[in-house]
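One chain of protein is taken out of this complex; the other chains stay put.
To keep things simple, chains are lettered A and B as they appear, and every chain counts its residues starting from 1.
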Amino acid sequence: MTPTTPEKTDTPTPILVVKDLNVVFRVKHHAVPIIKNISFNLFPKQTLGIVGESGSGKSVTALSVMKLIDTPPLLHMTGQILFQGRDLMTLSNRQMQPLRGKELGFIFQEPMTALNPVLTIKDQLVEMIRNHLKVTRREAVDRAVSLLTEVGMPNPGQRMRNYPHQLSGGMRQRAMIAMALSCNPKVLIADEPTTALDVTIQAQVLELFRTLQEERQMSLLFISHDLRVIAEIADQVMVMRDGKNIESANVDRLFHSPIRAYTRELLGLIRYQ
Amino acid sequence: MFQSKWTYIGAVIIAVFALAAIFAPWLAPYNPYDMRLAEQLSLPTLEHFMGQDANGVDIFSRLMHGARISLSVGVIVVLISGTIGITMGLVSGYYGGWPDTILMRLVDILMAFPGLLLAIALVSVLGPNILNVVIALTVLGWVSFARLVRGQVLSVKEREYIQAARTSGQSDARIMVVHIFPNILSPVIVQATFSVAGVIIAESSLSFLGLGAPPGTPSWGAMLSEGKQVILEAPHVSIFPGLAIMLVVMAFNFLGDGLRDRFDPKSTIN
Partner (left out) sequence: MLLYIIRRLLLLIFVLFGVVTLVFMLIHMIPGDPVDIMLGDHAIAADRKLLTENLGLNQPIHLQYASYMAGILRGNLGISIHSKRPVTDEILERFPASVELMFGAMVVALIMALPLGIISALKPYGIIDNSSMLISFLGISIPNFWLGPLLIILFSIQLDWLPINERGGIEHLILPSITLGTAMAAMLSRMIRASLLEVLNEEYVRNARAKGLPERKVILKHALRNALIPVITIIGLQVGVLLSGAIITEAIFDWPGLGSLLLDAIYSRNYPLVQGCILFIATIYVLVNLLTDLTYAWVDPRVRLE
């Protein structure tokens, strides 16, 4: 399997490099490889889209970068995950903590389950801000309000006092995004962030991602099962199937001249829908 | 692994106690009423390896006869209260409506008496003897069976095969007995196993409080109560009956836990 070879002509060094990532789960006393030799580069201010069907290993890939896979099911994990040249694979859980949220933001698919049901949006935002930044509670609250405004939350001052179940799906995901952005991460990893939303809201949230990336100059690792969503947001695309990298290319090339039959199949699906 | 090993141990302990109970009249080395006042409170010896109680009776022989009381009360109460509870639960879950409302309100009232309180109340007016203990514990025990069965029936009765049996014109009684009951048997068996443990503790608690077997009867609870009076000079009198109760109760709890895991693999996280 050849690693991704991006057009290195006018791009600087990648901010995130994943090299030969292998992840093995333990399923009922058997070692089952979930991720097989995945490699990719994420460049500053760029978006890498990972696309694949459910079970293709794209979420596990995203969580691997955060080193957030629970043991069990995780049996072992090998390869390199270089963030700004530093290999995350060698870091302990404790050493990862200052990076998570601060340098690497993460957005989950389903904000209803990813937000803590017994804490208000304010609690959860302020907690995150004060965990990484040396600010007073007051400053953290102000920052939370401006973040919610930035992600387009209506009535942010009032919504802060709500619990997750009191918000609509779109508002919850906006709160989730605000939280992930709160400490200005250099890399934002979004695992199917629009899948749980209604179609109209999906478009709005996707637009929000584009604006935020533009303004904040972040790198974005965007995971979706939906090629149409990927087509709209990604610069580079990696197609995954059964834990393997099937094909990766820049978005135009992939859509216009896919090499692999599987990619053509995926593309065919959206054309006939 | 962990689970099945303990289930097996539980079953073996129960078998040993059951055999001891059944054959106590032949196996027990001494008569459980044979007082030897000269040897009262004597410590364990080769002849009396658990020692003798305040009346000089061999504690080991009394324990074997005590097993007859504990196990038979446990099984009898669970059989009677189980039968009543299952019937009530089936009828109320199947028909719903006012029989169900009445049953549930009755259950609410009985559940207002925590733990043994209702049994204590009943025995205190009916008089302390084994028969009244059985009555009181049955009044206490049927409720959990009724609640369990009712809940199970509610979830089973909407399934297709029950609807099919109904439309094919089978009688309600037949549907309940032939189609519903076998499908809810596993949780009922688990409940019954735990209930035996509960009843054995309850019976010995009542006997300990002097509200069960009359004084002098070789009941484990009563033996502990006698032991408490001589605890300062003869702690050994208290040790063995308590050990017996704990072993039997734990054995039934192991068995119940193991059966639950076997019937419902979801309950173990793996």
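One rule holds in what follows: a contact is a pair of C-beta atoms (placed from the backbone, for glycine too) under 8 Å apart; a residue touches a chain by one contact, two chains touch by 3 or more.
This is a predicted model, so every value here is computed, not measured.
Every shown chain touched by the omitted chain in the complete complex is listed here: A, B.
Contact with the chain that does not appear here is found for just one residue of B:A54, B:I189 or B:M250, B:M250. The chain not displayed touches chain B at residues 2, 6, 105-106, 108-109, 112-117, 120-122, 124-127, 197, 201, 204-205, 208-211, 221, 224-225, 227-228, 231-232, 235, 238-239, 241-243, 245-246, 249-250, 253-254, 257, 269.
Contact residues of chain A toward the unshown chain are 63, 66, 68, 70, 93-94, 96-102, 106, 108, 110, 113-119, 127-128, 131-132, 163, 165-166, 179.
The rule is simple: only the chains that are shown with their structure count from here on.
Chain A and chain B have centres, each the mean of its CA atoms, that are 56 Å apart.
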